[in-house]
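Note that this complex is displayed minus one protein chain, with the remaining chains in position.
Per-chain numbering from 1; labels A and B assigned in written order.
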Amino acid sequence: MPVNVALGHVSNAFLIAALVIYSLSVVAFAGDFAFGRPRRAAAAAHGQQARDRAAALASVGAASAAGAAADQAPAPATASAAPADDAGTMPELAVPALRAIREAGRWIVAAVAFAMLGAAAHTTAVITRGLAVHRAPWGNMYEFVTALTCVAAIFFLFAMIRYRVWTLGVFVMGAVVVTLGLADTLIYTAPGDLVPALQSYWLDIHVTAMTLATGIFFVPAVLGFVYLWVDRYTRRVAAGQAAPGNGIVRRLPTIEQLDRLTYRTIVFGFPVWTFGVIAGAIWADQAWGRYWGWDPVETWAFITWVLYAAFLHARATAGWRGRRAHYVQLLGFASLIFNILVVQVFIAGMHSYSGVS
Amino acid sequence: MTDVRAPETDPFDPAAEQDDHPRPGPSSPGAAFGPADWLKWGWRQLTSMRIALILLFLLALASVPGSMLPQQGSNPSGVQQYYTSHPDLAPWLDRLGLFNVFAAPWFAAIYLLLFASLVGCVVPRTFRLAGSARTLPPRAPRHLARLPRSAEYTTALPPQEAVEVAARVLSGRGFRLRRPDDADSSQDWVSAEKGYLREAGNLLFHLALLGVLVSVALGGLFGYKADRLLVQGQSFANTVSALDEWHPGRFVTAADLGPFTIKLNRFDASYIASGQQRGQPSSFDARVTYTEHPGGPARSFDLDVNRPLSVDGAKVYLIGHGYAPEFTVTDARGHVVYKQPTPFVAGASGNFLSEGVVKVPDAQPEQLGFTGVFVPTAVNVGGTLESVFPAADNPAVSLIAYAGNLGMDSGAPQSVYELDTTAMHRLTASPQVLQPGQSLKLPDGRGTITFTGYVPWVSLAITHDPGQLPALICGIASLGGLLLSFMIRRRRVFVRARSGPSAQNGTTVQVGGLARTDAGGGFEAEFAGLAAELRSAHEQAAPVPPGQPPPQQAAQPRHEGE
Partner (left out) sequence: MLRALSRGTLPARALPVRARRRRRVVLAAVVLAGVLLIVVLVTSLAGSGNSGVSTVGGNASAVVYQAGHRPLAPEFTGTTLTGSKLSFSSYRGKVVVLNFWGSWCVPCREEAPILAAVAGKYQPSGVSFLGVDVRDTTASALAFTHSFHVAYPSVIDQSSAITLDFTAKVPIAGTPTTLVVDRTGHIAGAVFGTVTYPGLTAIVAKVTAEGG
């Protein structure tokens, strides 16, 4: 079937629109840092938290909110050293999402609105591209990066709203903008057909899984950098080398929250990656006669899998929790990127379908 | 998949309740650290999380050279090229096994140790899990309010009934229960535990990985791989001497080959003719006829890149294709001494510019040899012949002729794609270009070579892998185990009921719960839902009679840090 060039142009237009709108959301997130409501101001949030919890569990018969708040004032000692405001727990239940967004301030409202609008435009771009080429729109590197950033953006929006981590928006959406912009300018490929080796329904299964998994892993990669930054700052403060009270860091979630969020996102992505590797093996058997041949791309997908498995083990190993585990996780993502950018393009193997010469 | 080895402080780890791992130390007090103790220490180290982590890193690191350097198994010509371009470095790399990383003993040592560590960790835990299938949750602690999650309310039911109602609710939710036995003084509590499948999923994942390794080994021992190049119109019977390459597993003999025959009737390839993707292949189609055994019925099949042929337990794959120009050579005496299609192999320059060799060892008086370049769509660009399109729209062949000793009459077997000209002299000063039907007359009346046409060829891979299906099943099982271990959390809920605070106020019901490493989140929600359900069940069993004021309810869910 011939390629629908008009729809291809529509897809490009929506992608540019998504880029612009995402940029606006990044600006709004940044504006929240500068001008938004204070976060983690101890007493106010503390009381708010208590009221929220009491309100949510009203069916169990909450007493007066004041009484509940007073009872909770002696913050229980926890294993973590963080102050016991909204730091230690993930307040998923407390307040419905929309209200939480509104209460986070005007800048966040604007940022979330722009981000969602951008994600809608981005999704439309991906879908119209697929319609233009009459197949799943991840057949070359440009399409792959476009799709994975879409997955990353949507996944992050879900996580951000669920866990109310507004202040991470500037980092993740910023990374999405940069990646998408680079893809559009450097590796753009016009819509076209696939080489016969790719004309199989296993394309839809294997590459879809890899696209999803990479998009999901994109988020903890960004969060890993944030974690390392906050961790370094915390250590420097403890060592007396830096002044406490850094405005940005104070607005970010605590180390424990960042760590937990990173862990949960990786836990989400790891089975998808595993499935993608298995589906790739099934497809390789169909096309090349063996389900595993240590082809460079296969090998690096294996390396990525092993590194993320190492991350999951590191979190359960004394002395490897925290900073070191995040180094491992970032190394895993680096191997993933290396696989896409270097191995598929430059190293000759049977996987060279990137469309980039 | 957290905690294959639980940290010592974990209250859920059965190992913490009984010392299954004695500390390494002398076997008998006062004795020196003997060899048995060293073994025990070594084993304990091997099965520790830290070593497993280091081995995982080593495994990832060891795979890197296997992807960067050409490997003997998949790219032997690349290895050759590396030798020629790095003549000093290459032998050292070979000694370290870097040209065949994944079959190297040191690579095997890494995953061997890793799986030994895995087995040493997983098997005892499997036994423990099987043992714990009958053990009950622990008794309810006295002060439920000190648990990470707790709730408290009152009900009109007497304590024992309240506990019964709670037990029914929890049992209905799938919890395993423990009631106080008769010897207990405080009778009115129930313990509930759920989520044993998490550990089962964790173990399933790791055991399934072991299964994948075993399946791969099975395939390596009892399977085989073979290659064969087939020119259009030719057929071949599946026997070892008819194969171009034959790699049997350790326990495979030639008799294990299925006795099928395949004939390539026709091969068509079409390419995109215009646009940005001009020259890219759009479809391949290899039409074959095959018989499963000699004398059997002939069946036809359309072999394609993603559609292999299953026959006699083996699978036949279409791996590649190319052009085989046809040549007729007559020698000095006028006899036709060569008349066949000759497979040429496409080079890296693209558009199926192919190179090949014609060897005529029985030409008289002197053996003849030709090196040739086949150009499917030939265009003369500044004196050189280039191919601008992969289809054979304008085929041409360029030949250089040699005469002398091909080296075929004794010694080692030669490659059919390479001509050894060390004992030959060149007959033509420059390459001669031939169109289909044209002849090249050799000097001194040595004969002629005619380029009569071309036919396509395909390369087939024939494989048999008995470990393939088990590997797939184990892979899916590992995914299932992974999902189970990620999605299920082990948690305990306790309910206590006591009369009070005063005789008129009915029974105070306390509910407490904790989840093991609830890093996955969600227990807060589950506990709140459970507490609400318990309360409504109690309310339904004993509604407040009209006229009486509702009892003071002081439900304060307390959340301690995770």
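Some observations on this one:
By definition in this document, a residue touches a chain if its C-beta (ideal position, glycine included) is under 8 Å from a C-beta of that chain, and two chains touch if they have at least 3 such contacts.
In this text, all values refer to a predicted model and were calculated from it rather than measured experimentally.
Listed by label, the shown chains that the missing chain touches in the whole complex are B. Considering B:Phe236, B:Phe374 or B:Trp457, the position touching the chain not shown turns out to be B:Phe236 (whole complex). Considering the full assembly, B:His247 is the residue among B:His86, B:His247, B:Arg278 or B:Arg299 that touches the omitted chain. Residue in contact with the omitted chain (choice from B:Gln187, B:Ser300, B:Gln340 or B:Gln435): B:Gln340. Note that of B:Pro87, B:Pro297, B:Gly411 or B:Gly437, the residue touching the chain absent from this view is B:Gly411.
Only one residue in the set B:Leu93, B:Val119 or B:Ile272 touches the chain that does not appear here, and it is B:Val119. Residues of chain B that touch the chain left out of view are 9, 11-12, 14, 16-18, 20, 73, 103-105, 108, 111-112, 115-116, 119-120, 123-124, 127, 134-136, 138-139, 141, 146-147, 210, 213-214, 216-217, 220-221, 234-243, 245-250, 252-255, 259, 261, 263, 294, 328, 331, 335-340, 359-364, 408-414, 416, 492, 514.
The rule is simple: only the chains that are shown with their structure count from here on.
Averaged C-alpha coordinates put the centre of chain A at 26 Å from the centre of chain B.
Interface of chain A with chain B (complex): residues 53, 56-57, 59-63, 68, 71-72, 76-80, 84, 88-90, 92-93, 190, 192-193, 195-197, 199-200, 202, 260, 263-264, 267, 270-271, 274-275, 278, 281-283, 285-296, 299-300, 302-303, 306-307, 309-310, 312-320, 335, 343, 347-348.
Of all residues in chain B, those touching chain A in their complex are 1-7, 49-50, 52-53, 56-57, 59-60, 63-64, 66-68, 71, 73-75, 78, 101-102, 151, 153, 216, 225, 272, 275-277, 280-284, 304-308, 315, 317, 319, 461, 463, 465, 468, 471-472, 475-476, 478-479, 482-483, 486, 519-521, 524-525, 528, 531-532, 535, 553-562.
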